[in-house]
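Of the protein chains in this complex, one is absent; all others appear in place.
Naming follows writing order (A, B and C), and every chain is counted from residue 1.
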Amino acid sequence: MNESWDEKQLIKEGEIAEIVGISHFHHIIKIQADQEIQTHKGIIYTNDFIGRPWGSIIHSHNGNKFYVIQPALTDMIKNIPRETQIVYPKDVGFILLNLAIGPGKRIIEAGTGSGALTTAFAYAAGSTGKVYSYDSRADFQKLAEENLKRVALDEQVEFITRDIRLGFTEKNVDALFLDIPDPYNYLAQVRDALKPGGFFGCLLPTANQVILLLEQMNANQFGFTEVCETGIRYYQTEAERFRPVDRMIAHTGFLIFGRPLIKDEDLMV
Amino acid sequence: MNESWDEKQLIKEGEIAEIVGISHFHHIIKIQADQEIQTHKGIIYTNDFIGRPWGSIIHSHNGNKFYVIQPALTDMIKNIPRETQIVYPKDVGFILLNLAIGPGKRIIEAGTGSGALTTAFAYAAGSTGKVYSYDSRADFQKLAEENLKRVALDEQVEFITRDIRLGFTEKNVDALFLDIPDPYNYLAQVRDALKPGGFFGCLLPTANQVILLLEQMNANQFGFTEVCETGIRYYQTEAERFRPVDRMIAHTGFLIFGRPLIKDEDLMV
Amino acid sequence: MNESWDEKQLIKEGEIAEIVGISHFHHIIKIQADQEIQTHKGIIYTNDFIGRPWGSIIHSHNGNKFYVIQPALTDMIKNIPRETQIVYPKDVGFILLNLAIGPGKRIIEAGTGSGALTTAFAYAAGSTGKVYSYDSRADFQKLAEENLKRVALDEQVEFITRDIRLGFTEKNVDALFLDIPDPYNYLAQVRDALKPGGFFGCLLPTANQVILLLEQMNANQFGFTEVCETGIRYYQTEAERFRPVDRMIAHTGFLIFGRPLIKDEDLMV
Partner (left out) sequence: MNESWDEKQLIKEGEIAEIVGISHFHHIIKIQADQEIQTHKGIIYTNDFIGRPWGSIIHSHNGNKFYVIQPALTDMIKNIPRETQIVYPKDVGFILLNLAIGPGKRIIEAGTGSGALTTAFAYAAGSTGKVYSYDSRADFQKLAEENLKRVALDEQVEFITRDIRLGFTEKNVDALFLDIPDPYNYLAQVRDALKPGGFFGCLLPTANQVILLLEQMNANQFGFTEVCETGIRYYQTEAERFRPVDRMIAHTGFLIFGRPLIKDEDLMV
């Protein structure tokens, strides 16, 4: 191998790798020595790529080609083993931006689901931040926890199996996101857990739900309310025939953002 | 004021605040005591809100109402003083996701422009990360630096005034983004600075440019290429008349993502 | 002038022309000899273009250039003098298709508004068809009638000033379109005027209205119900810089289509 490879360019144990085959096999793992990865195109040995540069081509035991790359957050989300509908990458990026999720932030989410959004929050908040993920179903949270472990993000997440009607146990979190069917029933609990003026968001599939939520956000003195839908249109990548792909996702859900504002009565002594 | 306010809920010096008026005045500042903020609706004294809870209503000297909230990353980007076209929030979120920008990452961008994307990269990479921002125009970088200072993100950014034809001085960065008209001319420089298999992205307004870039990415053994456009459709937030707003942004640019893969000859000794 | 021009290529009295200036003046007229057209760029004499080929360049009295072309239906609609919100071309084409409007069809519409959709229906139904246009406001209908006269389509339209709560006076029309705020209140009247299984359509701006209409259509045994939105994205036409335009219309309204089906009790003697 070329002598010029820098330490930082090389694949090491403990890092997260995405193994990608020519025929679109995607597999995300935390790298350990002496492991085998089963694929439809043969067995891959982790020792075959540890110490080689990222972006290398490796071969399975029967000669099929695979790339070893680091996964984008998009890839981590798309490849999450799931038992529930997950939040799509097209929405995740805009949620992170609008909730100002960044290093050190403390975030509540409900429900946990399969942990797609949990993954994104944990990734963006980093080891100095914290994600409190509520769900009333322990089985979903078990899967989500495994999903987070697989990408080495479980340490910054606390899973709380609890009905949110009882409220959240944290106070003054920076952001709070509800991916549940009836967020309009929990705005008092939200207000109680979220820093005043903090970042509140929801994802709802139907217009009927959004209408109910808007009524309640207005009644509960949430301000700076925004409702939107995101869309991504992909293109074919052939330079000689540049055009959009034929089909696209038309709808995942409406995103709703707002801030609990101080009520005048709260400010009086 | 109500005794129950927690320390964490209160506005403190050194934090970043967004002052928002009823008639849509937006102003983002780093809070210092004893300052005055000039608005079209009167003067606001920072001492009037330091120590009050986030999300409070304050009044200017002549009685107009303002809210004091923490800005979302979306707001920071939208309110950037600019001399150039800036990257829009609809694109920024998806760029962060696809380039896997998170705490501790090292990112190169060119050009700096007014610093909108620089702000997003610096925010997401945090104090343990680093953004190397290249532009051949020192005047743009001066404005961008001021913009980053205003939101207390300048320490994690290094501005480098240099023609990127000469290459980048960093090696093995995690991600590299080109917001320049002719990225297809610099793929050798990209390959030289970016970790093998690392995250490469571009934003280009025209199909003609994308076609040229796809040709060059293919010729330079970039893989996992994706081209897309993002869109955001906002809705009116009146619960009784729920409907999309009349107009929307139709196009900012095409986003192109890819990874420099190891060439077979590079792997030979 | 070149001898080879065929009679059919030449501009004649009685035809409809669109006069288009370089700086985007659009004016649609029924051509009469010896007329003057006032523009911001000088006076145009109709005698200057009668007898010349369609698509010719003519000059105003002070030397500015104009083209004389036949208007597309799109142009007729866009250039309608209006006092009300009009139906946009992006929706009109799809309405015509879904209501099967063609030569000889009899169509009811309410309200008349400024006559944009009336124009489209009259154009497509032709001289063997008929459009019955209801509105409770005579002033709107007067404007609409002038608009239809200007494009020589008034003879196939009957304007009826009447509150549609009283019902429509025609029976067994082929198609019926309601462009009013509360179509859900008139489905009995629709059923009474429309041929069984005939084409019913509505345009509604808000989701709340659509929800009410869907409930009523279901309750009134309308079938084959479809709800959609149409969109048009325009592109810059510079070959060297091919890209979408920056802004677009995000929303005009939801289109709803359906058919009144035979109720079982109607079929019994």
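The rule we apply is simple: a contact is a pair of C-beta atoms (placed from the backbone, for glycine too) under 8 Å apart; a residue touches a chain by one contact, two chains touch by 3 or more.
Source: prediction; values computed, not measured.
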>> I'm checking contacts with the chain that's been left out. Which of C:Leu96, C:Leu148, C:Ile164 or C:Leu203 qualifies?
In response: C:Leu96
> Which is it among B:Ile16, B:Ile211 or B:Val245 that touches the chain not included here?
Replying inline: B:Ile211
>> Just to verify: which one of C:Tyr123, C:Phe140, C:Phe168 or C:Tyr186 makes contact with the chain not shown?
In response: C:Tyr123
> Since one chain has been left out of the picture, which residues of chain A touch it in the full complex?
Replying inline: 205-208, 233-234, 240-252
>> Even though one chain is hidden, which residues of chain B still touch it in the full complex?
In response: 207-208, 211
>> Which parts of chain C face the unshown chain closely enough to count as touching?
In response: 1-3, 6, 8-9, 20, 53-57, 67-74, 77, 89-90, 92-100, 102-104, 120, 123-128, 171-172, 195-199, 207, 210-212, 214-215, 218, 223-239, 242, 254, 257, 259-262, 264, 266-269
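Just so it is clear, only the chains that are shown with their structure count from here on.
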> Which pairing of chains gives the most C-beta pairs in contact?
Replying inline: A-B
>> Centroid from C-alpha atoms only, then distance chain A to chain B, rounded to Å. What do you get?
In response: 20
>> From the mean C-alpha coordinate of chain A to that of chain C, what's the distance rounded to whole Å?
In response: 47
>> Touching at least two other chains at once: which residues of chain A meet that condition?
In response: 207, 211
